[in-house]
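Removed: one protein chain of the complex. Kept in place: all other protein chains.
Up next is chain A:
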Amino acid sequence: MEELDQVLERGDSVAILRYLRHNRIRASAEVVQHGQGFVAKGKGSSLGIEAWPVYEQVFLAALDLGETLLAERALGLLRKQFPDSARVGRLVGMQAEAEGNYAVAAEVYKSLREAHPTDPVVWKRWVSLAKAQGDLPEAIKRCNEYLKVFQNDTSAWQELAELYLLTGHLGKAAFCYEELVLSGPSIFSHHVALAEIYAAMGGAESLRLARKHYAQSMALHQGDDNLRSLYGICSTCHALARCTHKSAHEDKSDAAVNGALFKLAVDKLKSHYRRVNPSMLPLVEVTLLQQAIGDASLKK
């Protein structure tokens, strides 16, 4: 997977649009810049069957930028080609949402849900509508209804977790990620997300759960993009050391594990920065010192 910048530099509009689509990147300014020409040409464009996902992509980007005429044109091309489609129908709803016509959007989604009762895309717009209107409790309710039917939808569980975080329900957000870890125990990023939530909950029991999941994510994935786990371990071990230090039942073996894990994470972080961004190493070292667990050998 190439860096986005390299792809953009090459200036091949079709390739850029394809890259953004496949990687689900929301770069609306770029999409409009590279895609509006195809929409203007309409049937005369050279895209073949790729035209339809491109029109959809340009439509969504145009909504983001408030380019109402461009959006209307892209939508028109799609509606002409796919008059009974739920996928296109939901774009009509989104256009109404973008204009702030939530009542109209609700009607659109209602009739789509009646015509296509098992279509997940339509259902998800129904959830998003509540979120767009700022009614997070309603969005949570709808998302839960969706998940009763589509229990394996990973992104829906993630969305629900985020909704719970936005409303301050850390425990329920943790439950969502527990479901994700259960169904996909080898996916390291789910362990990281779950660990973050447990760490935020605080208290020795949650912190130990956080530490467990951070460690599991490190065991699953040693790559350069698991910095969050390393920082998470440092912060969590530090917090655990502080909160068990004064407890009556100080567990010596757990303290040893804690210290060892902390040191491992610190060493990995230092060697990572030394390798990829040495100019930031002093800043990182000083930061980690703030979280040191009272072990003199760590304060180097």
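General observations
Keep in mind that, in the parts below, contacts are C-beta pairs under 8 Å (C-beta built on N, C-alpha and C of every residue); 3 or more make two chains touch, one makes a residue touch a chain; residues count from 1.
Heads up, the rule we're going with is that contacts and distances are computed from a predicted model.
Per the UniProt record, the chain missing from the shown structure is "MPN domain-containing protein", taken from the list "MPN domain-containing protein", "Phospholipid-transporting ATPase", "Glutamyl-tRNA(Gln) amidotransferase subunit B, mitochondrial" or "Protein YIF1". Checked against the full complex, the candidates A:Ala200, A:Ala219, A:Cys243 or A:Ala260 give a single residue touching the omitted chain, namely A:Ala200.
Checked against the hidden chain, the listed residues A:Ala40, A:Ala115, A:Ala256 or A:Met280 yield one contact partner: A:Met280.
From the options A:Ala40, A:Val121 or A:Leu166, the residue with contact to the unseen chain in the full assembly is A:Leu166.
In the full complex, chain A touches the omitted chain through residues 5, 26-30, 32-33, 64, 100, 132, 134, 162, 165-168, 170, 196-197, 199-200, 210, 224-225, 227-228, 231-232, 234-236, 272-273, 276-277, 279-280, 282-284, 286-287, 290-291.
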